[in-house]
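To start, I am sharing the structure in question, which I have written as structure tokens.
And now, subunit A:
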Amino acid sequence: MAVLDAKVPSGPLADKWTKHKNEIDLVNPANKRNIDIIVVGTGLAGGSAAATLAELGYNVKTFCYQDSPRRAHSIAAQGGVNAAKNYQGDGDSVYRLFYDTVKGGDYRSREANVYRLAEVSTNIIDQCVAQGVPFAREYGGLLDNRSFGGVLVSRTFYAKGQTGQQLLLGAYAAMNRQIQRGKIKSYTRHEMLDLVLVDGKARGIIARNLVSGEIERHAAHAVVLATGGYGNLFFLSTYCMGANVMAAWKAHKKGAHFANPCFTQIHPTCIPVSGDHQSKLTLMSESLRNDGRIWVPAKKEDAEAIRAGQLKPTEIAEQDRDYYLERRYPAFGNLVPRDVASRAAKERCDAGYGVNKTGEAVYLDFDAAIMRYGREKALTSGMKNPDDVTVRKLGEEVVEAKYGNLFQMYEKIVDQNPYKTPMMIYPAVHYTMGGLWVDYNLMTTIPGCYAGGEANFSDHGANRLGASALMQGLADGYFVLPYTIGDYLSDDIRTGPISSDTPEFDEAEQNVRDRIHKLMSANGLHSVDYYHKKLGKIMWNKCGMARNGKDLKSAIKEIAELRKDFWENVKVTGVADGKNQELEKAGRVADFLELGELFAMDALQRNESCGGHFREEYQTPEGEALRDDDNFKYVAAWEYNGEPSKAKLHKEELTYENIKVKTRSYK
Partner candidate 1 sequence: MSGLIKSSLARKYVMALSGLFLVIFLVLHVTINLASVISPDFFNEASHFMGYNPIVQFAMQPILIIGVIVHFVMGFVLEIQNRNARGVGYIKYQGGANASWVSRNMIISGLVVLAFLGLHFYDFWVHEMAYKYVEANPEDPTRYYAETVEKFAPFWRTVIYVVSFVLLSLHLWHGFASSFQSMGVNNKYTPGIKKFAKAFAVVVPLAFAFIAIYHHLNPITH
Partner candidate 2 sequence: MKIYLKIWRQKNANDKGGMVDYTLDGVESDMSFLEMLDVLNEELIAKGEEPVEFDHDCREGICGTCSLMINGRPHGPDSRITVCQLHMRSFDDGDTIVIEPWRAKAFPVIKDLIVDRTAFDRIQQAGGYISVNTSGRPVDANAIPIEKDAADASFNAATCIGCGACVAACKNASAMLFTSAKVSQFALLPQGQVEAADRVMNMVRQMDLEGFGNCTNTGACEVECPKGISLENIARMNREYLAASVKG
């Protein structure tokens, strides 16, 4: 266990964080001025961490590949951010948020971390409101909440369909204030290509200026990685096009353990694939499941007729529809957690009941909600016995006020009016719970290298609940990392400035240059996207929503072969010393081709089904996930050993002292 010391403080769960904050070493303000910190990634976790570290007095350098820190993909989160404020008085508490998160994660997360997350969640809302984040409010002027999948209380704060953007703009504004003060130096259109270790400690990075192509050295006393998840491994995902694993993977290759890579979240409500040209998938907010009812035809012949274009969904009678979530999970119905909803959709489609021409789609129907809201509205506006047309009209107005922007987005993409005909949805890769292994202080197994937000293996266990990603990113960045990092840096107050003119930097820079040269000088048979799409197909078919040992073994083999082919035959056009998007993509895909193999290995060793990881061999007779707590109640942390196939597995056993481990049931 020496390798994986989670450093969880002793004492009662509820006191751990306070106690820890009181006990850790601090750096005095005068010394903070002499300490440099690099933050890679400027999304919610990185942006908030950079701003807070600079506020505290450290000298911060931030790096992002985007043209502005504000564009990180946190911006795309629509639904909301959870916090145990209990403003609704519906029985919410820090413990309940903690409980829901651990249960939602299928008991594969670290208890103390999750409790801390729930504890600081309330500060997030206070902080963001103070920053001017325009959350939705009620007419009384107080903050509004809504509910999300997998929970029984209303604890989600939101800003219409733009919660992520508004929170990120808050963090970005806080960063801007520090940039103006000279405490943050922001490097945009820069990509971290390697982590530099000096005497075993993270002391800097090698970055490429994406505009000029220059390779730059940046030294610091500590490096924070907040570079998001690796869902683009699947090619098609709801991630932004540029999202990549490069920073985390480079850290992994330098000694940071990669934890639970196979824990991937497949989000149930995405717009289905329309063709081979598809470059990305679009998510429809989970909040739609509050009002939409999910169904497929109950009769196979109806499904076939729909796929052939001979039947419309609105022509199917109520009794011929199978509202399968309501049928299987009466307690939670359409609001079951994401992994459960996704798998149920796949089950129906695999059984031949899918709609859409591809057969890979289910309906999300608002008709009942429209009529329900319409009748309510008619009553409150004093109409007696309104006809159906009026009710429908009123109902559509209510639905538009709630989800107008999402409906419009759907119509733009699919060219169908979701007020008149049910939406079609299908699961898509959305989030990765796995990531760099971190201890309670969010430090990786490399001293001085920290990971926050989606980039770490996180607090979500095997499945993340809705509106928890924003919560975790901001909790790590605003309230955890800036303090825990002081514990490490307190030893560095006499170190003085870190030089980048050392053999370690020389070597790292040379490696980066060699790699670029190698990418640019391969045989040039196939484009980068060709390989990325191939990898994505392997991942989706064999490491996707349902996995089995046989497929995983063949995936490992196929990915290794594809990687070899890539390095021999990839075609990267353009030049290395200038803007070159093909080169950028090639570097990212090269890393995915390594991670993919580790991903499959991880899925293969985990002989159980839990959360987003569903092994076909391990299921109940009813098709529910079959967890194996006796043998797999651990975090799988992989140590790099020269190549992915040689990675060594370390286990961090998970212990639950404050929560009873039981079978997750949403029936």
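Candidate entries met the following condition: all candidates are chains of the complex that A comes from, given by their letters.
In this section, contacts are C-beta pairs under 8 Å (C-beta built on N, C-alpha and C of every residue); 3 or more make two chains touch, one makes a residue touch a chain; residues count from 1.
Note that the structure is predicted; figures quoted are calculated from it, not measured.
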Candidate touching subunit A in this complex, from 1 or 2: 2
Residue ranges of subunit A touching candidate 2 (in the complex, touch as defined): 48, 51-52, 55-56, 66-71, 73, 75-76, 85, 87, 123, 125-132, 134-143, 159-160, 162, 164-166, 169, 172-174, 176-177, 179-180, 186, 188, 211, 238, 240-242, 274-275, 277-280, 282-283, 408-409, 412-413, 415, 478-479, 482, 524, 527, 529, 571, 573-574, 578-579, 581-582
